[in-house]
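What follows is an incomplete set of chains from the complex, kept in their original frame.
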Amino acid sequence: MTYCEAVIRLDQRPWREVRAAGERGAVAVLPVGSQEQHSEHLPMGTDTLLVEAVVDAAAGLLGDDGPELVRLPALPFGHSPHHLFAAAVSLSATTLLAVLDDALDSLVRSGFRRVLLVNGHAGNDEVVRLAVKRCAERTDVALGACSYWTLAGPGEPPQSPGHAGWFETSLLLAVHPDLVRAAAPWREPDPPALFHRSPAPGLVVARHGEWERVGGATDDAGDADAETGRSLLAARAGVLAAAIRAFDEATAGSHGPAAPR
Amino acid sequence: MTYCEAVIRLDQRPWREVRAAGERGAVAVLPVGSQEQHSEHLPMGTDTLLVEAVVDAAAGLLGDDGPELVRLPALPFGHSPHHLFAAAVSLSATTLLAVLDDALDSLVRSGFRRVLLVNGHAGNDEVVRLAVKRCAERTDVALGACSYWTLAGPGEPPQSPGHAGWFETSLLLAVHPDLVRAAAPWREPDPPALFHRSPAPGLVVARHGEWERVGGATDDAGDADAETGRSLLAARAGVLAAAIRAFDEATAGSHGPAAPR
Amino acid sequence: MTYCEAVIRLDQRPWREVRAAGERGAVAVLPVGSQEQHSEHLPMGTDTLLVEAVVDAAAGLLGDDGPELVRLPALPFGHSPHHLFAAAVSLSATTLLAVLDDALDSLVRSGFRRVLLVNGHAGNDEVVRLAVKRCAERTDVALGACSYWTLAGPGEPPQSPGHAGWFETSLLLAVHPDLVRAAAPWREPDPPALFHRSPAPGLVVARHGEWERVGGATDDAGDADAETGRSLLAARAGVLAAAIRAFDEATAGSHGPAAPR
């Protein structure tokens, strides 16, 4: 996998280049992460590190013949109240929604007509969706939202990432092996975590103290390895790249003249 | 299908009966609906009417040997900004979240330790989930949230209800046939609605004006009929009843002594 | 008393009929209720049930030669923090105000230029008034607000409804006798409830714990009977019908062309 030099990092470019890209119809991409406990062995920034890795790998796959992308710095803090029992830096749902509202309105005012939020933390999922839906009501834009594991592609179904288990540990071993400690032994909680294995498929269940009861991870990280992680990353980057391309094609008519300055 | 006389309607009972039920461990059930355009032929209250019908049918199926239920009056207004282009009575996402926060806190203070939100409008989905997750962080309770079509049961998968098409029209023909007008002819929009058929599976896409562009319905109501509706209702009630029973069993330990008055 | 078939129930009609009525100048009517303790014998939904009964009876009296009305489903939850000591499902004042703001803005966007809020719970009174005053500043509409007992008519003064006593019990015996239990004996609290019998006429007094101290009712329900209730209902419906007619006449010039869609 080669990373694309051509991707525009919003924080690394002067404003005229950023604004010009928006006015040409570039898609702004905002990764949304978290800082929260990830069991004994993964760092608190795992979600942020992984969503950045997937976004950058997807941009690399798209390369120069894909849609023009402007990649924002990741929001490193998300909605993690359920991890405060251990340690987290968490925004409330209303604060996170306000942050995304403000960021999207700013991008629109700066000339963008198409924005994607790519999320790396399950706890952000509802807020990220609300943000794009609200913004599309306020102003004439097209927006997309996904969590990097919810996308399905040919030959690669959506993933259930769990938390601090096999999936995330494998991915982090692939992209930041130096940050991974040895995983503690894991035992299936009895009964299983209500938030992870709902007693009724399709029913979201939230019980006070449940994350603490089950020890902060959803499955065993013992089987994780870097090779699997590289494979997972390639697959996730592939479906995200495909989704970006599809979003670009479906909303190509959305980038009319930018708002008057 | 027979309706259970024993279900406790919160609005129809004196407070001591309601409070005693909560303290005994009864599950409070709050249906959440909407008032919004449902094409030319369905009434604006469709989502509210249907979620009430499914909840009451599920309660009937559970009968006297199921978990004790206290059914609240449905919240008749939901989050429908995307239907204001035609007509809707819509709460903003933050208003709806405040309503649900207040209602859940009230139920907890009134002695309930278990609450289910059953949603009837896709636009409420994120807010309903956020509300139960937030509440479970604030206080020692167990909560569940679902949209009545997202539950899967044995022999009955989750449904994609669409909006004002075959699914909802069939259901309403089953429960309130007098409120259904003749459906207008429907044409598949070209391109299809981005919010309904995402260009990338798993990517939520929101584009300004998209609901108006496609005419306010997602699929053809022409094939709907009451018999199908009765079958859909029975199936939805069945999986909801099973979910309530499973929630009851999984959270049976959650109803300790009620909060001190 | 006959009920008018012609009244338009917003939740039971397709959006085009609702919108067309608004654009013709119909008056939207939103009943606002509560769920809260009503002593040992009345159901928690008393205020909602009664305001719906009065509104529907008034609509019946107006019949086909009165102003066109579009009746919304009642908001079943109100501002009842003072009843949480027993049981209530209460919205905070700011949440209730947000709900009414959103509902009024929605109606305006859907084409209405005239709206009435008819309130059934004393605790909602200030918020209901604020909502109509605020809305009339934001947009070019005419609005009215009342609690169903505050209207005075020829031969019928305003009523002091109290709470869970003679007035409400009589009314509920008239409209939902099946929901009324035997009233517990009532004793005049000593000293009387500060919120009910102010030590200084015109001074609103609020003291912590006062509702609990006096037992949750303001007067004796022992004398209540259904015949009195029918008479009270007829009178309240009569003055509300007259008020609606007067509002219609006074604001007839307010329904200009609807807002552009």
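Should a chain be cited, it is by its letter among A, B and C, assigned in written order, with residues numbered from 1 in that chain.
What we mean here is this: a contact is a pair of C-beta atoms (placed from the backbone, for glycine too) under 8 Å apart; a residue touches a chain by one contact, two chains touch by 3 or more.
Fair warning: this is a prediction, and the values are worked out from it, not measured in the lab.
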{"item": "Overall copies of the shared sequence [whole complex; 3 in view]", "value": "6"}
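Operating definition for what follows: only the chains that are shown with their structure count from here on.
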{"item": "Subunit A and subunit C: spacing of chain centres that average the CA atoms, whole Å", "value": "47"}
{"item": "Junction residues of subunit C - those touching two or more other chains", "value": "none"}
{"item": "Contact set on subunit C toward subunit B in their complex", "value": "10-16, 18-19, 22, 35-45, 48-49, 72-77, 84-92, 94-95, 98-99, 101-103, 106-107, 109-111, 179, 181, 261"}
{"item": "For the subunit A and subunit B complex, residues of the former touching the latter", "value": "81-82, 84, 93-94, 97, 123, 125-127, 129-130, 132-137, 139-146, 150-153, 158, 191, 194, 199-210, 239, 242-243, 246-247, 249-251, 254"}
